[in-house]
Structure formats: C-alpha cells, structure tokens
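Here the complex is missing one protein chain, while the rest keep their positions.
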Amino acid sequence: MERPLTKLLVANRGEIALRIIRSARLFGLKTVAVYSAADAKSAHVGAADEAIAIGPAQPAKSYLDIAAIIAAAKHCGADAIHPGYGFLSERPEFAQAAADAQIVFVGPRPEVMAALGDKVAARRIAVAAGVPVVPGIEAAEISATREFAALVGYPLVVKAAAGGGGRGMRVVAQAAQLESALGAAAREAAAAFGDGRIFVEKYLAHPRHIEIQLLGDNHGAVAALGERDCSIQRRHQKIIEESPAPGLSGAMRAKIIDAALKLARAAHYTNAGTAEFLVEGDNFYFLEVNARLQVEHPVTEMRFGCDLVCEQLRIASGGKLAEPAAPRGAAIECRINAEDPEHDFRPATGTVLHLSVPGGPGVRFDSHLARGAEVTPWYDGLLGKLVCYGANREEARGRLVNALDEFALLGVTNNAAYLRDIVASEQFRDAKLSTHFIDSFFSGWEIGKPEIDAAIVAAAITAGGAMGDIPSDGAALPLPAGAERRSPWDSLKNFELWGSRR
Amino acid sequence: MERPLTKLLVANRGEIALRIIRSARLFGLKTVAVYSAADAKSAHVGAADEAIAIGPAQPAKSYLDIAAIIAAAKHCGADAIHPGYGFLSERPEFAQAAADAQIVFVGPRPEVMAALGDKVAARRIAVAAGVPVVPGIEAAEISATREFAALVGYPLVVKAAAGGGGRGMRVVAQAAQLESALGAAAREAAAAFGDGRIFVEKYLAHPRHIEIQLLGDNHGAVAALGERDCSIQRRHQKIIEESPAPGLSGAMRAKIIDAALKLARAAHYTNAGTAEFLVEGDNFYFLEVNARLQVEHPVTEMRFGCDLVCEQLRIASGGKLAEPAAPRGAAIECRINAEDPEHDFRPATGTVLHLSVPGGPGVRFDSHLARGAEVTPWYDGLLGKLVCYGANREEARGRLVNALDEFALLGVTNNAAYLRDIVASEQFRDAKLSTHFIDSFFSGWEIGKPEIDAAIVAAAITAGGAMGDIPSDGAALPLPAGAERRSPWDSLKNFELWGSRR
Amino acid sequence: MKLTRAGDLREIDAEVISRDGGTMRVRIGDRQLTAEFTPNADGGGVLAIDGRRYRVFGARRKDSILVSVGPASLEFKPAEAASRRRAHGLAAPEVIAPMPGKVLMVMVRDGDLVEAGQPLVVIEAMKMETTLAAESAAMVKHVRVEEGQMVDHGAVLIELSPSPASSVRESAPRVE
Partner (left out) sequence: MKLTRAGDLREIDAEVISRDGGTMRVRIGDRQLTAEFTPNADGGGVLAIDGRRYRVFGARRKDSILVSVGPASLEFKPAEAASRRRAHGLAAPEVIAPMPGKVLMVMVRDGDLVEAGQPLVVIEAMKMETTLAAESAAMVKHVRVEEGQMVDHGAVLIELSPSPASSVRESAPRVE
C-alpha cells in the first residue's frame, strides 16, 4: 500500500501554495507550481522547482480548470497533486480526475469527499452516527424553504451546500429577505465553487464555532488533533482562530472530539479534514466537514509541534498515522486580509510598497507577500497569517499584539490595525467568544484619533520627501503626451519646508 | 522579595536588543533603548518605548561606558537593566553600579558574576565541587606558562580570562608561537572585555562543545533546561548550535547536567547562565560559565516552549522559578554573520539592499536587519539567527536547509550560503560533530560553479537594468566636481542588449 | 495643506508651522501638536507625539500619499481631488469603483431619483460582492457601465446630479 511519491503539483496559489511547497520539499518531493496569468510574478511560482502556466486570470479558466491542471501534472510527470484550500480542494470530480490519471490526490477519496464535503450529505451521515445537527433544509424549492422557516423561525442562515469559508453565506432576519438572499448566495456559490446549491439553517443566538482537526490514514486509523475556536468572524469568515478553545470544559471537548471521530469513522475518512461544530451553552451541533486542509491549520501545528502538510503527504503515500504528540501551550492566528475594516471590509487591491514582518520567539508568518507583490481583484484577499505561540493563552495573545504592532504593510489597505485592536481588547482577553463577537464589540471600528494625527504628520514628512522610496507605480509611469510631470503635492507649500531642509 | 518592575533599559544593540525588547513588552514592561551614534537609525531604537543616545560609535565610549548607561537609566526612570550578551553583560562592576543606583540588574548578583563569570575563579569552584576540568593555568607569568606547556604538551589554547564568544582565543601549535599568541590574545581581550588577563589550557583533539542552560531564582531553586551542542565553530566562534545534542547518551547527558547543577548550587547562581563543557569519548570537562543569556538560547526556547528572557525578568522581579515544561522535538540555529567564508571569514560591512526572510512552520528569525540597514565596522557581525524546529533532528535540519535556501541578503557579504552547505552536508546530517568540524570538512569552501554561472548571468541582467532597484548608495551620491555621471557598466556593450529591449 | 483620507469626504486642514531638526510644530484643524521625527534605516521612522512613539512609513503615489502608523495604513489625497468630486453640490457627483472587478448588477437607470443609502451597483471582486450605494439623495445623470463589464479601480460607474428634492450640503464637515 506504500507508494513513494516523487513530484508534487500544487494546485493553488498565494500563501497556501508557498506553505505546501515548503513542506513538500521537507518531505523530499520535487515541487511544481501552477499559475494564472495574473500570478506569473507571484512568490509560489519562484519557490517551486518547476512552474507551469495554466490559463488567464479568471479562476474558472485557471485554478478551477480541472482539465488544465491535470494536463499540467501529466506534462511535468507529477505523481501527486495537493489542492490546498478553496478552488478545487473539495471537488470530488477533481480528485476523481487525478485518480483517473494515476495521480495521487492529497486528500480524501472522491466518494468520501462527495459524501462529507457536501453539507447536505454530511448532515445525513452525522444524524445516522448520532451526532446532533442544527435544524436545516436544502433550499431546492422556495416553498419548502418557506415552510421550514415558518417552522423553526427567523433568523435563518443561508449557505452554499458545496462551500466553505463563509462564501455565499447570508443571515436572513425576516421572511421578506429570504428570496433575494437565496439568489445572491446561489450566484456567489456558483461562482466560487461551481455549484449553486443552497442550504438553509436555523441561526443560533450566541454560538461559538469549535472545530476538530482530523487525520485518517489508508489503514483505518483516525486521530483528532485537538480543537480550534474560530468564533471571531466578520462577514461569516473567520479572522481569528485559536487552540485550545478557551474555557471549554474537558467534558465538552471530549464529547465534541468523540463526535468528530465517530463521523470520520462512519465516513471512512482519510487524509486531513476538519469537523466543524457550533457550541451554545451545554449543546453542540455538527455543522459541516471541510474535507481538506484548513486555512487555520497552523494553530494546531504550533500546539502539537507537527506539520500537517507533511502528515498529509505521509498519508497520501500510504504511510501510517503516527500517534500525535501531546499538545503544549496555546496558539492564536489572525488573518491579514486585503480589506478595509473602516468601510464594511470592502476588498482592496494594490502593490506592496513596504512590508515589515515581525519576528522573534513564538512568531510565525505564512505569506506570499514581499515588497513589489501585487494584490489583484481576481482572488481572495488573504495576504498572510500571523500566528503566535505561548506557554498559555495570555502569552500567545501578548505575542500576537506585539507582532501586529511590528507589522506594517503599505500599498494595500488591510485589516492589521483592526486585528491588533481586537486581540488587544478586554473582550478578547476575557474570551467572550461567539460568532457575534465582531457585531457585539467591534462594529463601527475606526483607526484611533492619535494614530490619525500621527498619520497626518507622517504624510507631511512623506510629501516633503524626507521619508519613503519613490514607488515604481508613480515614478515609472509614462506621462500622456503634453502632460507636465507635476506632482499634486507641489502645491502643498507648507510641506516643502521639510523638503527644502534636506 | 517580589519587586514588580515597570521599565527596562536594554544595555545592548542589534538583534539581542530587539529580542529583549520584545519579551520585556510581553512581560508588561516599558522599554528603553540606548544607542551609539552609529546605531541612531537601528531597529532597536525604533522598537523601544524610549531611546537614549549614550555616546559615539566606539564601544568603549557607548555600550561599554558604565557611567553613561547608568546615567541614562536614572534619567528615564528605568528600574531594571538587561545587559544582553557581550559588551557589559559579564562585568561585575556593571551589575554593582546598577545595584548601587537601586536598579535591578537582570543577571546574577555581582559577586556571583565575579566568581563564575571569570574563567580562573570558575575553575576553582568547579574543582571544589568535584567537576572535572581541562588542565590549564592563568598565564600571568610567561615562565610559569612555559612550564605548564612543557608539562601537558602542545597544542594549547589561549583564551581571555574574562571573555566568551571565542574573542581573543588562539590555538598554539608549538612553543615558538606561545609568546606572540599571548600578546595578541591579551590585546583583543583588553579591547573586547576591558580585561587583558589570559588563560591557557590543554587543547583537546576531538572534543564536542556541550553546554547546559541554567536558571536560578532568588529563592534557592536552580533548574537545567537541557543541553545544547555548539561544536560547529569557526575561528573559535560558534556558528551552528542545536538541542538536543545528537548521539549523546542519556547517561552522559545526566552526568553533565548534574555537574552543571552542582556548580550552579555551589556558586548560589541566580538568573540565566550557561555551563560549558568539552566532551571527548567518555570524558567531559568543565570549560566555563557564561553568566548571562547566550546567543544560542533560542534552540532551548523552541525545544522547551519557553521564553528565557521572560524567565530572566520573572526571576529578576523576585518571582519563583516555574518547573520547566518537558522538552519536545529538536531545534537548530545558525548564525548569519557579516563575513566572507571564501576569504578566511574576514568581516564585511555595507548597506542592506535587499533582504528575503524565510517563513512558515517551525522557522524563527531573530534579526535587527531590514532593507536599508547599515552594517558598520564598530560591532560584531551577527546579522541574524535563523532557528528551525522539527519533531526530530532530521526535520529541523531539513527545515533549516530550506529556510537558508529562501534567505537572501544583498549588500553585505555574509555566510548564508556557507551555512546552507554545512547544514545540508552528509557530515552534519550524520552529526560528525567536534570543534574541528569546520577544519575537517569545510576549510577552503567556495560558492559552487553552477551558482557562479548563474550569478554571472544575473549580473548581466542587472547591468542591463532588468533587475533590481537603484540602491541609494549609488544614485544619491553627490559627484565630485568635474566628474561625469557615467557608470562603468556603460562600456559593457554586450549587456545593453538586455537593456535596449526593455 | 488640505487633504482627505481616501474613502472619507471630511477635509483635513493641516500645516507645518515650524521645524527645527526633527522636531516640528503642526496644526491640524484648530489644534496644534509637537512631533519629533527620527528616521530609521529602513526608510521609515519613529514619530514621538505626546510622549508616545509611533513607527511610521510613507510612500508617495501619483495621486495620493500612503502612510502607515504601527499596523494601521492610511491613504491621503489632496483635497483638490475631493473638491472636484463635490463640485456639483453633492456628497459625491460620481459613483466610482473602489477596486477593480466585475459589475454584477446595476440597480438604476438614467433619470432615476435615488435616496441616500440606496443601492446603485453591485461589484464582484475577490470573490465578494460589494454594493455601492448613493452617498446622498441625487438624480442618476448617466449610467456608464453595464452588467458583466470588467471595470478598473477608480472607474466612474454612474454620474449623479443634484436631486431636486434634496438639501445640498454646502461644504464637507471638517475633522476638528
């Protein structure tokens, strides 16, 4: 059953492609990057041993194009494909296409993905295994959905059946919004996952999001590597994740882990996956299984001292699951996104003009960014994951505050200051965690007044030329014929006071 | 006995100053940086809550000026001083001056430093505690030193009595070299430590350098946090360190730890310190105690999941030593130095024009460098420490090879490629560790021929303007009167082929 | 100098009153503050204001200045650009694409009267839908895009003119 692998194609981009390449190299594999036209100069392309262009910027014609990726794998002689997260990672057709091409897919078998990766089918398995679920229904027909809504009451939550990561998810507060929410969710789901099926669930009042990291090998062994609390979400997407879940009782943890293992065994689950639950009071409800590596897997790695991508590769090559080490300390991750937290988290794009990355003890930064990197509108806005370890939660939290204070990124609007204020807050310190954390404590957040004052002074210094490089996007631009090369800042006479003294 | 601290002055510079500031902030202290004129724009100055200029570039007039540093601490109201390593860290007068000014010195008490920090006195304590030592003598008189040499035979090793870090150390192969070696060593020792006393020891044939991390509190508790193997040295300075020491038997480890604890108890040692030993076959010999934080402390931190600077601060504020966590996995550190490994490690200086820092799981980089940072000739050439963790040594080693492959630093000649080749070598993989490792396997090292070919091509591309920023040191230099602004590369007509196509 | 933060219409009136070495006296609106700037080797620096030290970086772009203060990053534009946008007596006379993306839905037509906050266009970028709404009551003068079209950052999607019914803001509020 052992099948030694030699060359891995990474069917993804951004930080996760780079992260997979790093571990694949550690595991002894040659690595192949694939890239769209928009990513030709991206970090994962330079990091791999080979790089293959698979199509234009549009995801549907590149990172979501199964045929193009399988063709690339055959072309370069890759004997394994790692799908990362998002894109094709939970598409059974992709796993099947790899299998048909005699290529090892680093993930569960297609039939397991089909059963567990789909929210609707996964609920059936959970119910059969005796695992509690949130009341819900597949929203195939609007009349049945209305009936369900009348039964359980509003608010409801609308989700992509095939999805994950909060895409296509919407909360519906009253009956009048139901139809339009279903439409918008279906559109986003179709665009993001190529599958517009929608699922509707009862919306819990103050749940925590707790998930269990699972690993299963091809010899029937299944293991759980503790839990993660991912309650802190904006727009239904996680932005801060941690392990262990603070304040979770040992009994509750044991019950949830037991439920996750039951599910995994019932589904004959293999490779890495995550069982997600909502926890409210003394109850917990199965939510879904993400049949892939999770964005927030590093918190588990830091606590268990393991490398989940290496574990995935070991399992994929037929190896046996090793007994996980005992967990130690605590780890917290935050996601630095290209978005504007002062303006409803609207996506941002741009070129990185300056990047300061924190370092030192207990700090990990997973990112494909560097000075000069471009953030385009084509893909999701995850710029990097800052993860801190501590002997306990307070130490991990303190490190993360300090690391965010050391972080600086110029050129792409991002949420680092927002994350910093959340992690430094009393509410986070006191672990008042629920999926409504942001709405309860951090809606209407703004950059502090003293920081804005400092920024205005810094802008004056920059305008005067006493700080900052000349970025390539300004200086190198060809001027239209007849235009003068005159900076709008030339008129700011006050500020030349600074420049003139240089 | 508890004395809560509020503000810490960091009496050091470079990576260690930054590293101490990070942990002090985590511990809840305000931080004060001090800096010489050469370091005014350095990272530690920007990282602290306050920064105080203490003198000109010459170490004797700034970082070694006890009066200036104590005055700075009083001026800003610091109630504690952390000395880092090097500079004043092992000078009892400094610890005493702090005590006299009612400032907590983060380190052992002055009398303990005087007893243990000095090689000669420390040997006496070791002998009294029944710990084996290498045959040696204080070289106060040349005639007595000659007698000792005749007794134990050449080669001998000459060291600074007050020193550490290999400074002033010299191997003497034959009698004729003895006198000049003593002279040179005394000069370097006087310059580096303000104390020209010299010690001479028998030079062992194939010893490993094994050291024990010690912590002692003010309540009489002493703990050992495992060992580090620091055998890989060039010019008697460590460049690669790891924990655990590969292949060291459990029995030998226990004996060495026991000896280190005996010594620490005999000396009533407090705060962090390191007992260094040479191990040859079944024998081990006490070498010296470094009565301070060690450069290579991160490998211990990674393995034990602890923060040694926080432990130092806890101890200094009167706290009790916590039972150390059980160690896990393996960690390896390498020191990236501003030096030329192709030319006898001669020191290098310059301005950082580009820096690529590796990231991802198990990678830690402690450094004060950033693009634009200047490396001056005034201080030691440590640019940063790259430390990797692994579930076992092979994983840590593989990660370190990959991390070094991802590292790039332009503008200051450095040993990253040399370290990469060492860590990737069979000899290092097989842990053929002795203090002669470099002489045996890596003398005459050169950058590989394929890499030189690639570099020549890259130089052509750079000459043609298709790669690289225009660095500040070239473009911004004022030209001498009458000089033309003409690049020597203008004459390289072949290379304009590239430029002309842009 | 007069500037605005990107995405914010309030005008900031700031002035460097005096400078001595790294120490500068700055007026922001009606307030004055003293700031001390120490450059760092990495191209940024440290700004000390009221006993607090801020790590700052700056970069000039063609039409804006980008600044970071600790982990916060801010974009400033010269006020003249903002004034141009307010020329018609509207909070914003144009609906502009805040990022490149695809126009998913256009909810209005030429001549429509819209209220403040009314959704006008939905853009998709980075896998997220973003709805652009009217900043004040207005009349839709001209819809410049259609559904499915790709647009660049800064592209004008819809031109607005003052609504007959709306009360026109004469000047933008200032940051005190």
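Labels A, B and C are assigned to the chains in the order they are written; within every chain, residues are numbered from 1.
Here, a residue touches a chain if its C-beta (ideal position, glycine included) is under 8 Å from a C-beta of that chain, and two chains touch if they have at least 3 such contacts.
In this text the structure is predicted, and so the values were computed from the model without any measurement.
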Displayed chains contacting the withheld chain: A, B
Contacting the left-out chain in the complete assembly, out of B:111, B:439 or B:453: B:453
Hidden-chain contact residue, picked from the options A:69, A:331, A:373 or A:410: A:373
Omitted-chain contact residue, chosen from B:101, B:184 or B:252: B:184
For subunit B, residues in touch with the removed chain: 167, 184, 187-188, 191-192, 235, 338, 340, 342-344, 346-349, 353-354, 356, 376-381, 404-414, 416-417, 419-420, 447, 450-463, 466-471, 473-474, 477, 487-489, 491-495, 497-498, 501
Interface residues of subunit A (partner: the chain not displayed): 40-43, 45-51, 370-374
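Basically, only the chains that are shown with their structure count from here on.
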Intercentroid distance (Cα basis), subunit C paired with subunit B, Å: 49
Centre-to-centre distance between subunit B and subunit A (centres being mean Cα positions), rounded to whole Å: 38
Subunit A and subunit C: spacing of chain centres that average the CA atoms, whole Å: 29
Where subunit C touches two or more other chains, by residue: 39, 42-45, 55
Residues of subunit B touching at least two other chains: 47, 370-371
